[in-house]
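What follows is one structure encoded as structure tokens, with my remarks underneath.
Here the complex is missing one protein chain, while the rest keep their positions.
This part shows chain A:
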Amino acid sequence: MPYVSPRIAPRINTVLGPIAPEEAGFVAIHEHIGYGMPGSELDPQWWKTPEQRYEETVPKLRMFHQNTLRWGGATFVDATGICNGRDVSYYQSLSEKTGVHIVASTGFVGGDTALPFFERADVDYLYRQFVHEITVGVGRTGGKAGIIKVGVSRGFRMKELDLRIYRAAARAALETGVPIFTHLAVDAEPAVEIFAEEGLPLDRVLFGHADDGVSQGKVRDRWIAEQGGRIGFDTFGYDLELPDPPFWGRPRQERLEHFLGYLRDGLVDSVLASADANCSPLGWPGVKGHTVNYLFDTLFPALRQHGVDDATIDRIFVELPAAFLTLQPQN
């Protein structure tokens, strides 16, 4: 009897296994359970007990679940890179206990967060690392990564290691079908060039943090959108109006206007949005009070006030991200 390969059902990789895109529901496309710079685990200044970590995290995820009920499912994409405190077995327990789908990353937030072992690795090794984490799993967890994180090192210019990671990510994305998320949308020309060289369609790439305060004046987001890239308005809530804003903060209204510009110009399909909040930060104080639920508490009322309808919100937070996260192998 000839072997017949089973039909591969469309899927999104979550830490507890693949789900159908229709099950994803509301998607917070760029968030963190907990992010810390590599090495921060050595400094007890930031340590939290397991009790504290669950206590800080579970209510936020449960609230997220509550907030998303009208969309059916809740999907939380954790954009934490390999060396940044990514903890897939912890995400699995959180997902299992809260009912929130969690998508984990492979890849690196930027070359300057890749530890020496990976800094010394060539494109082929990095590609195999990413493919393994997407198709076999992360470490011993069995949880498969659903996106590849890449990024620009500090200084707003792509470094050689950043480029190596982008190229490896492009190859792994082509083979496995997961999308790529960039940390920062600055210095995008070399990135666009690499993706073109590798044959990866730019709609498989979300150029993240195009909306943050420090990138303004340096980011050519409309140009990226013209090339077919997706634009991440994913730092909603890091407002300079906060009592102690981070250095990447931005005036709330300015960010909102930037975003609304895309909607007014008919570019809704070019954007994705999120809050980039930490449930329980790992190696920095975090921003008190900022959670993924900012989207519901603050962003949506503001959008509605500016005449954005529910269909548009559904487009940005349900339909577009589901399609984006769905594995699309190119071979």
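Everything that follows uses one rule, which is that a contact is a pair of C-beta atoms (placed from the backbone, for glycine too) under 8 Å apart; a residue touches a chain by one contact, two chains touch by 3 or more; residues count from 1.
Basically, contacts and distances are computed from a predicted model.
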Per UniProt record, missing subunit out of "GMC family oxidoreductase", "Spore germination protein KB", "Phosphotriesterase" or "Carbohydrate ABC transporter membrane protein 2 (CUT1 family)" is "Phosphotriesterase"
Give the residue, chosen from A:22, A:119 or A:297, that touches the chain omitted from the document.
A:119
Of A:21, A:36 or A:146, which residue touches the hidden chain?
A:36
Listed residues A:61, A:82 or A:325, member touching the removed chain
A:82
Of the candidates A:133, A:187 or A:211, the residue in contact with the absent chain is A:133
Considering the whole complex, not just the chains shown, which residues of chain A touch the missing one?
36-44, 47, 82-83, 112-120, 128-129, 132-133, 136, 139, 153-154, 214, 246-247, 282-284
